[in-house]
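Notes to accompany the following structure.
We show some of the complex, not the whole, and keep each chain where it was.
Chain nomenclature is as follows: A, B and C, assigned in order of appearance, with residue numbering initiated at 1 for each chain independently.
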Amino acid sequence: MLYCVEMDVHIPETWSEEKLKDYITREQQTSQKYQKSGKWVYLWRVAGQYSNISILDVESPDELHQILTELPLFPYMTMKVKSLCKHPNAIRETML
Amino acid sequence: MLYCVEMDVHIPETWSEEKLKDYITREQQTSQKYQKSGKWVYLWRVAGQYSNISILDVESPDELHQILTELPLFPYMTMKVKSLCKHPNAIRETML
Amino acid sequence: MLYCVEMDVHIPETWSEEKLKDYITREQQTSQKYQKSGKWVYLWRVAGQYSNISILDVESPDELHQILTELPLFPYMTMKVKSLCKHPNAIRETML
């Protein structure tokens, strides 16, 4: 099942450069692990904002929650989650 | 260039069944024409709502505007448009 | 999979008493059909408002969408849809 998730990142201003880099490195590792597994299908940056729009294809809502909360920056992100389904006008069957 | 567009449809309550069917048929034709051309890459229904989330891959903002305003239901939709770019953590090059 | 759906009803002011009654009767039939099937687990009225809060247990987002759009009043309702999963503190296994 597909979800569209919009993630807005809010880094605490008290973080040092190193702390931020460490988080960003680990964020990348977790994000890419799930992209490689095929669970995290798309990941785009919203132009001009510290936000991304992602498409995830998971087994269950519990798996979605497990993936997102595994992200090191999860506590510092505002999440908008939308559950997706097939649109009657869609001609593409892939990914659904 | 990629856009993520969220479209919420608000059908006027005065429309007859036929008028609505006619609009939906023509909406489908326009939507599928651009899906077939590769401009309208993804089209998903938001579960439980008369809304969709779409990914469009166009030449310019003008082309995006031309495609969306060609939709018969355009005057009856609220649009949220986000301009997308490459995310540093993304591993997939396709579609960008 | 579970969803929490909040539905706010907005009846067009142009409807006659009969039209409203007809819709309400058919709304009840559809709603109770899915309650009896076990898909629509709970249905509560929000006190003082023409709104309800519902818990649905469905096979997929597509099934959720199919049930909600089958409701005659669907075009006249604003839907807030939340995808639910297991809470680590929950002691009850039923319904999940």
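The criterion applied here is as follows: a residue touches a chain if its C-beta (ideal position, glycine included) is under 8 Å from a C-beta of that chain, and two chains touch if they have at least 3 such contacts.
Model, not experiment: these values are computed from the prediction.
Q: Please state the number of copies in the whole complex; 3 are the ones shown in place.
A: 10
The definition used in the following text is that only the chains that are shown with their structure count from here on.
Q: Indicate whether more than half of the residue numbers at the chain A-chain C interface occur in both copies; give same if so and different if not.
A: same
Q: Highest contact-pair count belongs to which two chains?
A: Chains A-B share more contact pairs than any other pair.
Q: In angstrom, rounded to a whole number, how far apart do the mean CA points of chain A and chain B lie?
A: From the centre of chain A to the centre of chain B is 22 Å.
Q: Roughly how far is chain A from chain C, going centre to centre by Cα mean, in whole Å?
A: That pair's centroid distance is 29 Å.
Q: Please set out, as single numbers or ranges, the residues of chain C touching at least two other chains.
A: 3, 61-62, 64-65, 81
Q: Which stretch or stretches of chain A touch chain C in the complex?
A: Those residues of chain A that touch chain C are 1-3, 60-62, 64-65, 81, 83-86.
Q: State the interface residues of chain A toward chain B in the complex, per the touch definition above.
A: Residues 2, 4, 27-28, 31-32, 35-36, 42-48, 52-53, 55, 82-92, 95 of chain A touch chain B in their complex.
Q: Please output the residues of chain B touching chain C within their complex, sorted ascending.
A: So the residues of chain B touching chain C come out as 11, 13-14, 45-50.
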